[in-house]
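The complex appears here minus one protein chain, its other protein chains still in place.
Let's look at chain A:
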Amino acid sequence: MGRSTPGDRAFTIGNTLLLALFAFLCAYPLWYILILSVNEGTDTSLGGIYWWPRAFTLDNYRVMLSDHTILGAFWITVKRTVIGTFGSLLVTSMVAFALSRRELPGRKLLLFVFLFVMLFSGGLIPYYIQLMNLNLLNSFWVYVFPSLFSIWNMFVMKTSFQSNIPENVVESVKLDGGGYTRIYFNIVLPFSMPLFAALGLFTAVGQWNDWFTGAFFVNDLSLQPLPTYLQRMLSTIEATHMISASQMATANQTQLYNPDAITTKSVRMATIMITILPILFVYPFVQRFFVKGVLIGSVKE
């Protein structure tokens, strides 16, 4: 370890400053949303809030969390995220593994079919009819089954398996008498953990944020996930404001919560925080997989 040169130090300082600036640019919008979510809505509408809340309140959160059905919605979201993510990784990676093997009969045709349906979708109504015929409407499993197989993720996995799993490792398992199941579980899965972590995270975030499925395919409120619940609450708050405006015709002040605290914008900010915080906590747990090499200790040529 020699002493660093002035050039090295200048680079380190410049690099640090640049990355710090970049980190700030990423983090500040989130901070801005957070402070607006804990500031009184009417005060926010005066502008000039950049670093700290000026009129602190938790009423925006209270409005969104006051309904007892939120706990059920939260639980539904957790369940669909966990089952949907692991299920999707398992099914998609199995298909990807099969399609990564050149000896698979009809492989090219299958790949073409998958590519085609990835590029051209049937549209909402045919999809709805399909779900209806599968008896998936108004069922928890509508969150899981349709997303079990992701063609995009399959192509990523297939490419990764083909380029990162050495053929001689596969051959050596075959020589030892192992079949494809053993290759998949003993070689492909352990070797692809960083890939699974990355795709799993994207899948989990997609599952967590998806409000559309709950809104259009599930009308039982007790089966709706958190984002659908929050979206519905936002519409309701907007409706409440409109009613407050019309109620003003009856001349009394509508003492709805703290009327100064609640505006559509401030509630929207609180909603964003409620939605992103839980999934944000998942990142540190999967981050370690991202930095690991793909083929640590696999084979020595």
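In this section, a contact is a pair of C-beta atoms (placed from the backbone, for glycine too) under 8 Å apart; a residue touches a chain by one contact, two chains touch by 3 or more; residues count from 1.
Throughout what follows, contacts and distances are computed from a predicted model.
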item: Hidden chain of the complex, named as in its UniProt record, picked from "Cytochrome c oxidase assembly protein", "Peptidoglycan-associated lipoprotein", "Outer membrane protein with beta-barrel domain" or "Extracellular solute-binding protein"; value: "Extracellular solute-binding protein"
item: Full-complex contact with the absent chain, from A:L71, A:L90 or A:L280; value: A:L90
item: Contact residue for the chain not shown (choose from A:L30, A:L71 or A:L124); value: A:L124
item: Sole residue of A:S139, A:Q162 or A:N209 that reaches the chain not shown, by the stated touch rule; value: A:S139
item: Interface with the unshown chain - residue positions in chain A; value: 42, 45-47, 62, 66-67, 83, 86-87, 90, 124-125, 128-129, 132, 134-141, 144-145, 148, 181, 185-186, 189, 215-216, 218-223, 228, 231-232, 234-237, 239-240, 243, 245-257, 265
